[in-house]
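This report refers to the structure that appears directly beneath it.
One protein chain is absent from this view; the other protein chains keep their places.
Chain IDs A and B follow the sequence of writing; residue 1 opens each chain.
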Amino acid sequence: MVNFAHAALGMYVAFAYFELRQTGELVLPIIGLPDRVSIVDAPTIETALITCALLSAVLGLVIYFCVFKWLRTAPALARVVASLGLLLYFEAIVELRFTETSATQLSLGSILPEGSSEWFGVSVPNNRFMLAGLALLVALVLRAVFRHTRFGLATRAAAENEKGVLLLGHSPDRLAAINWMVASLLAGVSVILIASVTKQLDPLATSLLVVPALAAALFGGLRSFVVTALAGLGIGMAQSAILNFTTQTDWIPSWIPQGGFQQALPFLLIVIALTVRGETLPGRSTIPESRLPNSPHPRFVGMTTLILSGATLIGLLTLDSQWRLAIVVSMIAALIALSSVVLTGYVGQISLAQFAFAGVAGFATAKLAVDAGIPFPWAPIIAVAMTTGLGLLVGLPAVRVRGMTLAVATLGAAVAIEELLFKSSALGGLEGQRVPRPRLFGIDLGFSAIGSDNFRPAFGIFVLVVLVAVFLAVANLRRSPTGLRWLAVRANERAAAASGINVPATKLSAFAVSSMIAGIGGVLLGYQLEKLAPASFTVFAALALLALAYLGGIASTSGAVIAGILVSGGIVTQLSGGDIGGSPDRQFAISGLALIAMAILYPDGISGAARRALARRRRLRQLVSNNADADARAADRSPADS
Amino acid sequence: MSPLLEVTDLMVSYGGLNAVDLVSFSVEEAGIVGLIGPNGAGKTTCIDALSGFIPHATGRVRFAGENIEGWPAHRRAEHGLVRTFQSVEMFDDLTVRENLIVAATTTRWWSVFIDACRPSYRVRNIDVEWALEATGLGGEGERYPTELGHGQRRLAGLARVLASRPRLVLLDEPAAGLDSAESVALASRLRSLPDLGIAVLLVDHDMGLVLDVCEQIHVLDLGRVIASGPPREVRTNPDVVEAYLGSEADE
Partner (left out) sequence: MNPLLSLSGVDAGYDGVPVVYDLDLTVGEGEVVALLGSNGAGKTTTLLTISGLLPRLGGELTVLGAGVSDGRHRTERRTLDLARRGLAHVPEDRALFFELTAGENLRLGAQRGDDEAVETALESFPRLHELSHRNAGLLSGGEQQMLALARALAGRPRLLLIDEMSLGLAPIVVEQLLPTVRAIADDTGAGVLLVEQQVPAALAIADRVYVLRRGRVAIEGNASDLRRRRDLLEASYLGDIDEDK
């Protein structure tokens, strides 16, 4: 499985390490337990390192037994959702428990020896070489273990066929637990080492280390330790080389943000790796990877739409300004979630770049309106068209890869778009980009009222109209031949191709439709916020929304609506009075846990669980009557039998 | 008149091993041809190559007067060359009828926009209804493939290829896992296909079925054609007995 919280776990352990070195106290990551326990007064490097290594191993075990053990047979997406919950949790816990942490300016002595040597005219610190050597050594040891020991063989076997190892008397549970322990230990120790060498430890940036790490793993085909280690080292070196290069040359346009190329590199490498490795159609013996929840035939679409939009309209017109904001936030989130329903729910392509699409459309609208002076309906239309084109481009890897690999590729794309475009000075950089108010036939559709801080219902109605139109279009598509073809591709690419479906074109059409919807959402978000900044479209927000959409029910339009209602700042937040469980960080931690819990309880999403319960009851009833029939017939034929 | 499908020197190799080695044969318009051979003889690989699932296959393949080598699978299917799978591979999220609709309809790039604007699409596709009737699944259209028994699932797989009104169907072990009664029923359905203008290339282990249904049989062993001819000849061919039937031929 792919764990998006892996670097975040390492990040937490590294924080714990530096805190332990300074104060002699070990910070525990579990809400409900005491914040910190005192270990020794002045820990040496060795004690601290060993303690933290143990801490990571134990954490790995706890995470496996509390979370992923229960998701072993769940769809791949449920596990992604759980790992996203874990990521949110670690982020929040670090913010909560290392409030004044020293770790941001790491003045502590390095673990690895200092000193540097000269290579090709560049001075390179020796500890970098040691780190690289260590990584390779670990990779070689792991390779030997997984090639030759019984444990290693059994682990590889279990990754392929759990039932098989179970029948041979190897416990898949035990294997998984040990692997979690080892992987967590490696993550913890390596982030400690990296931080002690670079003297930097930033919660967000460190968690995103998972992107280049996954890129390296993809190079190794998620299989080869040595290739992965080499690829990882290569990516790291290329990134520093690019950084050097971009600071020394001046022909690179100034709008590209510092470090943009560096961060975008993993994505490019992922794309190259995947295009080389992928196959247009899965092979005969390929095991289907991500089972997705059923996509029900939408029923009562007209009725549902009428009731929901009526209620929303009344809400917009009668409730106060804060409520209007909450309703608008929910509607826009539902719109972006709908884009995931099309792409992930209907066609089975997991994309983590939906917020990036939204952002591109939002920024483009603002740019077109402010700089080129293009008036309202045209600026967003052109922007959405551009986003659709970008969606097609990002969708290209999907032609050759599928499942979790695609999720990683799109995550790389999202990071690249964020770093290269959103942080660009041409888009206002960190300060942000003003978005002009929409105005149609002389009617002001802007959100905030001029001269007061109230929100205007006109904008809400505008959003509602757009949402209803998109919602109906998606519901129509699901029932049309196009939708059937999408679902066919999702169910079985080989059979789809054999039925005359052009699989690559079908996937790309879904990427186009989906990025178009996300783009529309992004335009509306721009108009709502009135000023866009890189922070408006972070990768984390995208992950959180995908998780919500999955929990709502990724394969149905109603799931998107549920996601919109649940989104932070939306209707549920407003209902609960805006504060659940104190500080925002605590809230984040709790919502992270909630995500995990929901993923375990409802691996098929909320709406899926409800439908399954109904279907099961129906099937039981049918079976009972069938058996009664069969028994009756048997009794007719041979009375002696009964 | 040239045959519907003409295969010349078809070759597929995996890692130095020739799974299909210079195989040549042809299928006439509305003919029924059997392809048999022991396990690992390359029968399924042949079907994979002919239906466009193995891009690196070499050799000449002419179908309905066109050279189709290099065509992707979906394009071959659109031209009337379709296949079934050993493991059926239905779209489990769709009803049986919807499975057939997928195969029966063609779309263009603009269909997305039309479909998005058309509420409540009700498909009454005559090809779909015909295929359901032809396979005896008329009453099962609204059920999901997972709710069907194994035999009916196989029939549904057959119905799905028929719904596209093909000219040639490649059937990969349609009788695998069927009990004798189901197998007999399948044979009679297969025999009726040529009357509908559909040619058949049949791969199966069930010798009874193949000998019973086919007009012409090619026997593969280790990737090569070792014998060809009508059922009676093939059955008594000593090479075939040696390679395939073993001692069972004595019965």
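Going forward, a contact is a pair of C-beta atoms (placed from the backbone, for glycine too) under 8 Å apart; a residue touches a chain by one contact, two chains touch by 3 or more.
Bear in mind the structure is a predicted one, so any value in this text is a computation, not a measurement.
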Where the missing chain makes contact, among the chains that are shown: A, B
Full-complex contact with the absent chain, from A:Asp41, A:Glu160, A:Asp320 or A:Asp371: A:Glu160
Sole residue of A:Leu168, A:Met303 or A:Ile443 that reaches the chain not shown, by the stated touch rule: A:Leu168
Candidates B:Asn67, B:Thr106, B:Ser180 or B:Thr236 - the one touching the absent chain: B:Ser180
Positions on chain B contacted by the hidden chain, ascending: 14-15, 38-40, 86, 149-151, 173, 176-182, 184, 205, 207-208, 244-248
Missing-chain contacts mapped onto chain A: 150, 153-154, 156-157, 160-161, 163-171, 173, 285, 616, 619-620, 623, 630, 634
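What we mean here is this: only the chains that are shown with their structure count from here on.
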Geometric centre distance via CA averages, chain B-chain A, whole Å: 41
Contacting residues of chain B [partner chain A, same complex]: 44, 48, 51-53, 55, 72-75, 77-78, 82-85, 89-94, 98-99, 101-103, 105-107, 109, 111-112, 115-121, 123, 160-161, 164
Chain B contact footprint on chain A (complex, rising order): 280-281, 284, 294-295, 301-302, 472-474, 476-477, 479-485, 487-488, 490-492, 494-503, 505, 509, 512-513
